[in-house]
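Notes for the one structure printed next.
As you look at this complex, bear in mind that one protein chain is not there, while each of the others sits in place.
Right after this comes chain A.
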Amino acid sequence: MQKWRATRRLLLNSYSSKSRFDHPRSNPISDHSTTISRSSSGFESWTGRIHYRHFATAMIQRNPAFSTLNSDDINYFKGILGDKNVIEDEDTLLFANTDWMRKYKGSTVVPQGGNTGLVGGSVPVFDEVIINVGSMKQVISFDKVSGVLVCEAGCILENLVSFLDNQGFIMPLDLGAKGSCQIGGNVSTNAGGLRLVRYGSLHGTVLGIEAVLANGDVLDMLGTLRKDNTGYDLKHLFIGSEGSLGIVTKVSILTPPKLSSVNLAFLACKDYSSCQKLLFEAKRRLGEILSAFEFLDNESLNLALNHLEGVRNPLPPAMHNFYVLIETTGSDESYDKEKLEAFLLRSMEGGLISDGVIAQDINQASSFWRIREGVPEALMKAGAVYKYDLSLPVETMYNLVEEMRTKLGNSAKVIGYGHLGDGNLHLNISTPQYDDVILAQIEPFVYEWTSKQRGSISAEHGLGLMKANKIFYSKSHETVQLMASIKKLMDPNGILNPYKVLPHSIVSYS
């Protein structure tokens, strides 16, 4: 068996489920090199000037209230670390770990997890101190009866998956980036992923949180109860607020049992309306065993086929217009398979599906998932990419892709894929290089279009740095004002993840 595995890996070099690709870091963020020099000799010359950094769509102005890194700071760190070094040993660092907030008064912090975010939420803008929780990676407890897992924020999602696998449980969320992303980051960004249609969002599965507030207080809300209606449920403030209200340090999360029977079908549909009808039918006929419903258009498949190694078209030779992945998870292999087959054959006879394959083993299932999960990676390899993660009514969702195609013509490749079951479209526009002319054609059109449909301009990626100023497309002025008041209350000096989440115009500090 071992030998087979080794040879197989050698030959095909990426089929096993372990190799599901990490979400590539894709923030098109660039230093505005005319204003900032990174060389140490030019260091002094930064101070006393107004600084801007250019982050794809956002020009950020430095907040003068926050302190600036100076040469004393640099010398202090050089004294501890030498010219270039990283020290992780706790004992060695003991003397250096004083109250940093006091020492570096006026400085700001950026919490970082696995750095797999897609909107620049974990990217420091000016002189923020980076707080990386990667060393907090202990599982604190696991209750086999209730399925409640309590762990530290730095646990890598995939490690939790394998820990739970040994206990007979799974994580309620699954992402392409699971090999790098951390649970603290997942919670802070309210990551969605592939299983949301079955297990719901983290607002439902996270039962408790421990967070460190801006004033240094540790807020212990690490409950493990499913039901707790005592006062305001404040943990929700930390889920999806991207570290702007506090830094999540521990999480308790409800995990579903691992069910033995998983089936996956890769299907072709002739048009978008068939995909919708198929979703409608799948919810009724597969009911309790439906665990994922994903879609991609033929341009997405083409990209995956052209740019990813070892990926082949599951339905050759013809290209179809749309592809759908349906996954079922249940407890009875033969019953589930029969149910899925019967549903698919019926849908095929009814003309909703034009062709399809069912994975006969885990390896085949991994290679189907690889196509869907590999699309972001293929996009990175294809050149520059403009990414939009939108929640839209399922019915009109794909119209945006088509309108965008008409608008851009041959100048860019417009692709649409995503979590159809959750009404979440990933609209990605691929061009050989970044081009302001193209960007001007995309934005604000995409946002305005989404706003008109009462959709969300960020379904699961968050706002981070890149989309902070776009919040009004999805939220009313009053709502954003209340958010700003909460931010002001919890972080009066604005030191937590500055320049992110909320629009810069509304968050001002004296």
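Methods note: contacts are C-beta pairs under 8 Å (C-beta built on N, C-alpha and C of every residue); 3 or more make two chains touch, one makes a residue touch a chain; residues count from 1.
Heads up, the rule we're going with is that contacts and distances are computed from a predicted model.
**Q** Pick from "Electron transfer flavoprotein subunit beta", "Ribosomal RNA-processing protein 42", "Exosome complex component RRP45" or "N-terminal acetyltransferase-related" the UniProt protein name of the chain that isn't shown here.
**A** The record names the chain that does not appear here as "Electron transfer flavoprotein subunit beta".
**Q** Which residue among A:Q364, A:S411 or A:N493 touches the omitted chain?
**A** A:Q364
**Q** Sort through A:M221, A:L234 or A:L315 and give me the one touching the missing partner chain.
**A** A:L315
**Q** Using the definition of touch stated at the top, determine which of A:V133, A:A191, A:I289 or A:I353 touches the missing chain.
**A** Of these options, the touching residue for the absent chain is A:I353.
**Q** Could you tell me which of A:N75, A:N97, A:S334 or A:T406 touches the chain that is not displayed?
**A** A:S334
**Q** Counting contacts across the full complex, list the positions on chain A that touch the omitted chain.
**A** Per the touch rule, chain A residues meeting the hidden chain are 1-5, 7-8, 11, 16-17, 165, 260-262, 266-267, 312, 314-315, 333-334, 341, 344-345, 348, 353, 355-364, 366.
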